[in-house]
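Only a part of the assembly is drawn; its chains keep their places, and the rest are absent.
As written, the chain order gives the labels A, B and C, with residue 1 at the start of each chain.
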């Protein structure tokens, strides 16, 4: 009774309901998974710490746990080979968990990803030397903390949609990512839109949706 | 000397530099227009009040002023007939100027738009009775003030990208749109990303970019 | 000496003093309970974690602990059968503790409750398919986190008072529920008023007060 799983979401939105693991007990998550599996849905659970993951995988050993990204999913058999790819960028090492949440979400949705990590603007040559490949992707996801300047710089260099994901990486006046979020929302580069702080999942989901449309398939998953 | 116009932006980003009219004098705007026209660029100026518009159109009578949207542009010869369209929704009458800024931006970029205005959630039947047509678009732009709930409701009903544009319509604890922005950034519906307060232009630009990609043309403008 | 219990509150306000357990030691709570029991008052303690509850129930084994809701109360003998009922809605699984705090508060005050859980707007059919029964209640309590859109949607669909209770469910720009609170305060639907973040008790108390008035009894409790 505690959860009304949204079983026709795959139909309505092109992908089954994704479980937000944070704030749910391991038992609640397991129960929701069991119900989704019963209906043959693809499984994706975000924000699962190792402790919970262990418990869940004991019950569903066929699922896969991606530790950096804190995701549980139906295992990714092959890395997807979609026609177009998503460029996933992050500014620094500490942004990795969110970057991986974004990248894996897209991959689980059947979409190819190219990763460009630790390319923050304080050493802009690292970005510029990769810009050709970043541009060849059809969507960019830019993950950064602190002042989030990477989003604006990338936004000015590509001609495809940019999803900016602020992270809570920083301290003091970073205000747990609120400063990064506000900064990105004010980006002077057109073609950029913003997700919630640390919402790598949202970036990956949006990007995959665009690639799906470009490939004329609206809800296929490649696992 | 006061402005370095970004003349190869059309090449780099698929659309020439758009002039942000607010905070510039009418003389500055006119000078930038003259330089863009000299380089044969399409003109788009946002946030131009009537006073400034009058002055500018005296110098460039071939340009067109869209009063509700507060835009000046190379005139829209025919309403664009792109293969796919963008659904532009707004919650209430007072959101109209931003909705028109979004819709016209997309149209000036050569993209078809279907408008769904005054469909806010306090009378949700107005939205539901239009949902079929909204869904048939390839991107939605949702413009709302106050608590911005429309973005989440639409986000849960369509399977294409949703651009949420918070407006400053409201009073008191609306905090000039900051509440609406925060609310939309927290949307529980996947597939939604957010622009700055009153940034109708950003919504239109992003949406048009996606339609361009779907139609395999990356920078054509339909005027 | 440390507490002046407000013993004629039942007379003045229709219900005895309710103890806010958070921030009080288990010994302080036990002492206040003993004094209320001495005066034959109904007991209701909110925000009691399991640790404290165990201690208190060792001293007062006749009391009842509701774990999800984190409440201790004089035991609810029968589920109350009032003439009118309160509709208690929540958006997602993580809102359950607050929803139960609201529902049980009303029940302990002798008022019938119908629960509508996990009916958030990202899958609005779950709400719409229950709307007839929600409307038949005389008051609604809407409990939601994140952007809190559910309050506005419900507010537009019922013709009775709606109490909106923001929860701290969410992350990042949710700001521990402050965004949800601001969002609900800006609701575009008339007939909605707002309680503090996670104040399920307040929602239940207000709702019960209205049902009491409708049934012409101002302070009866049904335990």
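The definition used in the following text is that contacts are C-beta pairs under 8 Å (C-beta built on N, C-alpha and C of every residue); 3 or more make two chains touch, one makes a residue touch a chain.
None of these values were measured; they are calculated from a predicted model.
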Given the 3 placed subunits, let me have the overall number of copies in this structure's complex. 8
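Criterion: only the chains that are shown with their structure count from here on.
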Taking shared residue numbers divided by all residue numbers at the interface, is the value for subunit A and subunit C over half (same) or under half (different)? different
Which chain lies at the heart of the structure, taking centres as C-alpha averages? A
Since subunit A and subunit B are copies of the same chain sequence, what is the angle of the rotation superposing the Cα atoms of one on the other, rounded to the nearest 5°? 180
Centroid comparison with subunit C (C-alpha atoms), farthest chain: B
Using the average of all C-alpha atoms in each chain as its centre, how far is it in Å between subunit B and subunit C? 43
Gap in Å, rounded to a whole number, between the CA centres of subunit B and subunit A: 26
Between subunit A and subunit C, what's the gap in Å when you average each chain's C-alpha atoms? 36
Could you say which residues in subunit C touch two or more other chains, in rising order? 122-123, 172-175
Using the touch definition from the top, list the residues of subunit C that touch subunit B in their complex. 91-92, 120-124, 146-149, 151-153, 155-157, 170, 172-175, 179-180, 182-190
Touching residues of subunit A toward subunit B in the complex: what are they? 12-15, 18, 138, 156-161, 163, 181, 185-186, 190-196, 201-202, 205-206, 209-210, 213-214, 218-219
Interface residues, subunit A side, partner subunit C - complex: 1-4, 6, 8-9, 12, 17, 20, 22-24, 28, 32, 166, 168, 176-178, 181, 196-199
